[in-house]
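A single protein chain has been omitted; all remaining protein chains appear in their positions.
Chain nomenclature is as follows: A, B and C, assigned in order of appearance, with residue numbering initiated at 1 for each chain independently.
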Amino acid sequence: MIEPRYAKSFASDNHAGAHPAVMDAVAAANTGDAPAYGDDEWTAALQDRLRDEFGAHAAGFVVLNGTGANMLSLSMMMTRRYEAIICPESAHIATHETGASERVLGVKLVTVPTPDGRLTPDDVTARLGGRGNISEVQPKVVSISEVTELGTCYTPDQIAALAEVAHDNGMLLHMDGARLANAAAFLGCSLRALTTDAGVDVLSFGGSKNGGLVGEAVVVLRPDLADAAPYLRRQTLQLGSKMRYISAQLTALLTDDLWRKNATQANTMAKRLADGVSDLPGLDIRYPVESNAIFATLPPDTIPTLQSQYLFHTWHAPTNTVRWMTAFNTTPTEIDTFTTTIRQTLKP
Amino acid sequence: MIEPRYAKSFASDNHAGAHPAVMDAVAAANTGDAPAYGDDEWTAALQDRLRDEFGAHAAGFVVLNGTGANMLSLSMMMTRRYEAIICPESAHIATHETGASERVLGVKLVTVPTPDGRLTPDDVTARLGGRGNISEVQPKVVSISEVTELGTCYTPDQIAALAEVAHDNGMLLHMDGARLANAAAFLGCSLRALTTDAGVDVLSFGGSKNGGLVGEAVVVLRPDLADAAPYLRRQTLQLGSKMRYISAQLTALLTDDLWRKNATQANTMAKRLADGVSDLPGLDIRYPVESNAIFATLPPDTIPTLQSQYLFHTWHAPTNTVRWMTAFNTTPTEIDTFTTTIRQTLKP
Amino acid sequence: MIEPRYAKSFASDNHAGAHPAVMDAVAAANTGDAPAYGDDEWTAALQDRLRDEFGAHAAGFVVLNGTGANMLSLSMMMTRRYEAIICPESAHIATHETGASERVLGVKLVTVPTPDGRLTPDDVTARLGGRGNISEVQPKVVSISEVTELGTCYTPDQIAALAEVAHDNGMLLHMDGARLANAAAFLGCSLRALTTDAGVDVLSFGGSKNGGLVGEAVVVLRPDLADAAPYLRRQTLQLGSKMRYISAQLTALLTDDLWRKNATQANTMAKRLADGVSDLPGLDIRYPVESNAIFATLPPDTIPTLQSQYLFHTWHAPTNTVRWMTAFNTTPTEIDTFTTTIRQTLKP
Partner (left out) sequence: MIEPRYAKSFASDNHAGAHPAVMDAVAAANTGDAPAYGDDEWTAALQDRLRDEFGAHAAGFVVLNGTGANMLSLSMMMTRRYEAIICPESAHIATHETGASERVLGVKLVTVPTPDGRLTPDDVTARLGGRGNISEVQPKVVSISEVTELGTCYTPDQIAALAEVAHDNGMLLHMDGARLANAAAFLGCSLRALTTDAGVDVLSFGGSKNGGLVGEAVVVLRPDLADAAPYLRRQTLQLGSKMRYISAQLTALLTDDLWRKNATQANTMAKRLADGVSDLPGLDIRYPVESNAIFATLPPDTIPTLQSQYLFHTWHAPTNTVRWMTAFNTTPTEIDTFTTTIRQTLKP
């Protein structure tokens, strides 16, 4: 019997286990033979649920992880070898995918410094000066993350403004939605309000950070882009053979708003943690806490003390900034115990 | 409640469900928080099991699917942009990965026609004529599949001979082991006899076709190749975040020789099917049945009749060749019923 | 003063020097300042000449070498990452470009064995069985070489038949025209008859093998493909800065049918050589001599004897096959002397 090493991790929502309803759905899918590669009943059912959430034109493609979701999404949005992607410097595709965009897709990321992970329409237009210059890459996609990698959220209006500037300039809007559920929970809106209604063209909907075991969905909102997706999914190494087991998980999350309940719990716990420590001298919360992540600057000597008791990552060593993340399974008691530990450790 | 559409599929071992022990292992892994990306106890336990099977130098890397396993394996074996891979024309990497080798890896496959999916040392040496010619790609990897895509097996001696010719010519030997378990079961040997002891350098060990839900392992048998693997796994979109759920499956298959029991059952059922139909006039079994696949040429008008009752694929339409596959969960009764159906359908 | 090492090379038409008219054109272009990257008067003049030869819709793009011409041509014809190219096994893009198609373009070449380097419509249709199968690459381009790498020529009708099968199946026809001039000279037809009128979509027109110093032209016959070409030319490393010096060479070759005179001389000399040796016992001419190349099988011991006196390449060592090439500057006397040497060397 394997026992986990940590009572509680605040390192990542990937450290949480799977939600019981997700586990039940996987077990229920294990019945008899079923066609592979998505031609099964569970994947068909997921398509229905995705259309319910994202609109009748939504086409869903189950993939295996978040980086895969991004690469598949972007690969279908770009058809010319000299097209480029405009994204924030902090974008996951720019920082933590080991150069997959450049190596697997072959595209240049035109990265934009931002104060809090959010791109603005002006950021985009300022990168269009090379339009028509044959020596420069030609931006074709604007890529944003909702929630951003710094824990902040775009409002529906902010997304719509980006979609408008993208479309007005012959570009498409991509959303890395690894934590899209957390954004919708924070903003109190539907998934559709942040995506389809705001003009997003292709997005990913994260399952694993929301209580799944494995698997994400790419949702294509422009039917003309979807034809290529099945080929690209195979080629980008994202086609699961026994897809039913992944589809069943995503369907479970999309049933009875489980995704929202899970995300709300995670967000609420992050807020509770932030509220419990924000007054501490020497502790500085760097970005608005709008999801399930807190970025905090701490006195440097307190970091190893805390890390000896709780698992969490140093985000940026030069500034002594750490990241604390909550998940669907984080409890108020866990937060309160952690809060007490932090307060005692930082006590002058 | 979703019901499967087919009573029985003979289309692929991917159509079978997951083995109950695999399901149990996944459920047991769902306890508390655990580090992501492989720094968990379940993945550590899998490493132990892989070393038991493949030797003390074996380094295992959990990946998400078979194409991903191949791309990760090959990417770590090749360091120069002009290196190439010698493989049979029938290799999965050459035929059914939508050009991932060329697009994701950027390498040329030097493909060799074979009578039954098996490469020979002479096939390899005959492709080395361009050594040192700067206008030609330089073979660096010999890639074989065990079981082959045509259902045949290499013996340990045949693999050792290929390893020798590869190594003698400065090349490495890669094995796509999506159905390695079936080969070891057919040949009555250990996994190690077909890999480590035969001189294989990097291989994949298939989980999903052997009773898993999702996930495979890449096993690196040359320590100097393993350093790059973690970076390459992330970049080739094969790094699962909640890895414990995949590692637990593979460990379950590697416990108490479950992999061999599952493979033996599949192989035995294929043999039973072949034995039951091979005397039929108009039916021609194309390759030796050495695993869980049968390739049969049928009278053309009988194919749609049979496909209306059972799910299976036409493998090569111009020659009226179909593929029938069995799996760990195929029963003698299912085989016998299918045999009867075939016999009746082909009755003159 | 550097002196050449060989009195005469029969190894390649690349070994010939530059035609005096080409040299004069380069010298004449060296007058004052001129815009770089093709915005100069000499490149404008070349465009006019190319339109004269290939039709009003032809758009020309000067590039730096033959492999670059092929990569630029193919890159503009393919917009999806899973598209593939059907070509003969003997195609230069498949054999002698060090894997540039796979590495630089990222595409799979679906290669077809042929008796003499020529593809047929049936060869093409036989490779379309995977249409719509998401696990297989999807052919988008049929690529032929005129003259082929084995010295044979397609007739206008043969090219038109390939264009028809390509277009009927949603594909495009590419022509590697490194020796297009030799084909038109052999067939006694215009460049246009072999390209525009036959339905070719994109082709290269070789300059260096026809008496130039450096540089080729890509000619785009479908206006919708041309927009991307300037970006792709820069990206594929084929944009010459002082383009006037290359454009001037190509214009010289296209003036007063110099290209045809040069090609005719080369072809005639190859025919003279073939006629002079074809009756020799032990010498077997492998392919019809339809251009400026002769492929001959010789008694193995005679090859080094001849190579000690004349520079030429062994084409295929296992069959003792050599290649002899002539060029625009080959003279009857040179052929007759070489013929005599061969006859004496092979004398029983």
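Everything below uses one rule, namely that contacts are C-beta pairs under 8 Å (C-beta built on N, C-alpha and C of every residue); 3 or more make two chains touch, one makes a residue touch a chain.
Predicted, not measured: the structure shown is a model, and the values here were computed from it.
Asker: Which of C:V214, C:L283 or C:L346 touches the chain that is not shown?
Answerer: C:V214
Asker: Touching the hidden chain in the complete assembly: which of B:F10, B:Y82, B:Y245 or B:F328 does that?
Answerer: Selected residue, touching the omitted chain: B:Y82.
Asker: Quick one: which of A:F10, A:Y82, A:Y154 or A:Y231 touches the chain that's been left out?
Answerer: Within the whole complex, the residue contacting the unshown chain is A:Y82.
Asker: Quick one: say which of A:T31, A:S135, A:T255 or A:T331 touches the chain that got left out.
Answerer: A:S135
Asker: Where the complex has a chain not shown, which of C:T98, C:T111, C:T264 or C:N320 is the residue touching it?
Answerer: The single option touching the absent chain is C:T98.
Asker: For review purposes, identify every residue of chain A that touches the missing chain, sorted by number.
Answerer: 81-82, 84, 95-99, 101-103, 106-109, 129, 134-137, 317-318
Asker: To test your reading of the contact rule: which positions on chain B touch the chain that is missing from view?
Answerer: Listed in rising order, the touching residues are 75, 79-82, 106, 134-135, 138, 228, 230-235, 239.
Asker: In terms of residues, what is the contact footprint of the unshown chain on chain C?
Answerer: Where chain C meets the chain not shown: residues 1-9, 11-12, 14-18, 23, 26-37, 40-42, 45, 64-68, 71, 97-100, 103-104, 208-209, 212-215, 231-232, 234-242, 245-246, 311, 327, 329.
Going forward, only the chains that are shown with their structure count from here on.
Asker: Work out the mean Cα position per chain and let me know which chain is farthest from chain B.
Answerer: Result for max centroid distance from chain B is chain C.
Asker: Whole-Å distance, chain A centre to chain C centre, using C-alpha means?
Answerer: Computed value for the inter-centroid distance: 50 Å.
Asker: Could you put a whole-Å number on the gap between the CA centroids of chain B and chain C?
Answerer: Centre-to-centre distance between chain B and chain C: 42 Å.
Asker: On a C-alpha centroid basis, what's the spacing between chain A and chain B, in Å?
Answerer: 32
Asker: Would you pick out the residues of chain C that each touch at least 2 other chains?
Answerer: 81-82, 106, 134-135
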